[in-house]
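Just one protein chain is left out here, and the rest sit where they should.
For chain A:
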Amino acid sequence: MDIISQLQEQVNQIAGLTFNTFGTLQRDAPSVRLSQNYPEPPPNPTEDAATFSEQPKQMSAALVKAAKQFDALVAALPLSEGGEEAQLKKIAELEAENDAVGQELQRQLEAAERELKQVQELFSQTTDNCLNLKKPD
């Protein structure tokens, strides 16, 4: 995939990781006591507490890794300095060179075809002479 599409994919991946992170943390967070007026929240199941403290670390590590990947891709962008005008100038030059080489090719091709015709003509005459099918001039 070309580098710009990879960059776009990476941006979308960072977005996905962001909302997955916040969504998961919000969904799985254990209850917390907000004020003295409310009673203690019900005790949490134990298996939550073990995996739950690992989740923010893993998810934030994934986010940071994705961001670093994005930076690496940006560094790999083959952006030539000079901008639009330099590119257009190069295109015009290459077009002119392409035309010149194309005409040279055309000339060579025509000369080769002429020579081929001559050789074919001579060959047919020679074979006719050899086989005595026509009277020699």
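Criterion: a residue touches a chain if its C-beta (ideal position, glycine included) is under 8 Å from a C-beta of that chain, and two chains touch if they have at least 3 such contacts; residues count from 1.
The working rule: contacts and distances are computed from a predicted model.
Trainee: Given the choices "Programmed cell death 6", "Transmembrane channel-like protein", "Geranylgeranyl transferase type-2 subunit beta 1" or "Mediator of RNA polymerase II transcription subunit 7", state the protein name listed in UniProt for the chain not shown.
Mentor: Per the UniProt record, that chain is "Mediator of RNA polymerase II transcription subunit 7".
Trainee: Which listed residue (A:20, A:51 or A:98) would be found touching the missing chain in the intact complex?
Mentor: Here the residue in touch with the unshown chain is A:98.
Trainee: Among A:1, A:77 or A:131, choose the residue that contacts the chain missing from this document, as touch is defined above.
Mentor: Residue touching the chain left out of view: A:77.
Trainee: Give me the chain A residues in contact with the hidden chain, please.
Mentor: The missing chain touches chain A at positions 2, 4, 7-8, 11, 14-15, 18, 22, 26, 63-64, 67, 70-71, 74-75, 77-80, 83-84, 87-88, 90-91, 94-95, 97-98, 101-102, 104-105, 108-109, 111-112, 115, 119.
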